[in-house]
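The complex appears here without one of its protein chains, the remainder shown in place.
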Amino acid sequence: MATRPTRAGAARLRVDPIACDGRGLCAETLPELITLDDWGFPVISGDAVPGDQLDDARETVRACPRLALRLELG
Amino acid sequence: MTPAAAAFGSQGLWFVSRGSGLALLAAFTVVVVLGVAVRLGSAPGRWPRFAVAELHRTLALFCVAFLVLHVVTAILDPFVTIGWAATVLPFASGYRTAAIGLGTLAVDLGAAVLVTSAARHRLGYRAWRAVHWLAYLAWPVAFAHSLTAGTDLRIWWVALTEWGCAAAVATAGTARLLYAVRRPGPAGAPAGGRGRGRRLTGTFR
Partner (left out) sequence: MTRGTASYQPAAGRPPAGLPGRLPRLLPGGLADGPASLAEHLARYGPPPALADGQALIAEVDRAGLSGRGGAGFPTARKLAVVAGRTAPVVVANGAEGEPASAKDKVLLARAPHLVLDGAVAAAGIVGARQAVVVAHRSVRGIVAAAAAERDRAQLDRVRIKVVAAADRFVGGEASAVVHWIERGVPTPTARPPRLAERGLAGAPTLVQNVETLAHLALIVRYGAQWFRSLGTPTEPGTMLVTVLGAVREPSVLEIALGTPAGQVLALAGGPSAPLQALLVGGYGGSWVRAAEAVSRPFSAAGLAGLGAGVGAGLVAALPRDACGLRETARVVRYLAGESARQCGPCWFGLAAVAGEVDRLAEGRTGDLRLLRRWLGQADGRGACRHPDGVVRLVRSALTVFRPELNGHAHGWCSGTGTVLPVPRTRPGGTGGH
């Protein structure tokens, strides 16, 4: 479920490791924050999402075929 | 008969209906094939998975446009009495009840898939996925509708398109089935990388 942070820098990307299937779409759309490990599963930067990438992050959350990504406030 | 219909002519409406129907079948076929491609992780060349997924989604929306055209022109056509109810109620048409009814059924199934996909994030993965399987039912029903309600199969390129679409879906469907059978597991095995990592050369030190 995407949330709408009111302040840039207050949102973090989280993956549900059980739902995640290693499809890899997220690493394609958000390569600055998401890379793939040796088995194709996302390694997500725990840092706050920069303001200029928030839209991309929301798009990435929407596009995940397994709905495994979340954008969390705070 | 409305002035528009009179101006366009029954022939015109019928032509657009048939044409949009064929285009719809072709587009729907590509949507199904792309859907399987998204799941299997395969794509022609080096297309990124995100692109395949977005194309699947966008083309599905195009299908809605073709569908609206196809259905509205058919209903408006004064030559046949189908009735607006038949857009959503299967087998409610006076004209060629069964053939049109199949089309309506396909619309109902497709609409379920589309609506649940649009509301995916609110529904949750399991509910969305359960309904999405109906796509594999919607296509054959739509195809049966095209064979029974369609009138142009004598035209060689229409027949080619029809059977080409059937072949494409059969191939994609088989691939999907084989994938499911070969990789059983909780909610299906990941489509993720199978690699064990690149071995770095050298011994430990």
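Think of it as A and B in the order they're written, each chain with its own count starting at 1.
Just so it is clear, a contact is a pair of C-beta atoms (placed from the backbone, for glycine too) under 8 Å apart; a residue touches a chain by one contact, two chains touch by 3 or more.
What you see is a predicted model, and the numbers here were worked out from it, not measured in a lab.
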Chain A residues that touch the omitted chain in the full complex: 16-22, 37-41, 43
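Basically, only the chains that are shown with their structure count from here on.
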Of chain B, residues touching chain A in the complex: 38-39, 41, 48-50, 53-54, 120-122, 124-125, 128, 188, 190-198
Sites on chain A touched by chain B in the complex: 1-2, 19-25, 28-29, 36, 38-41, 62-63, 65-67
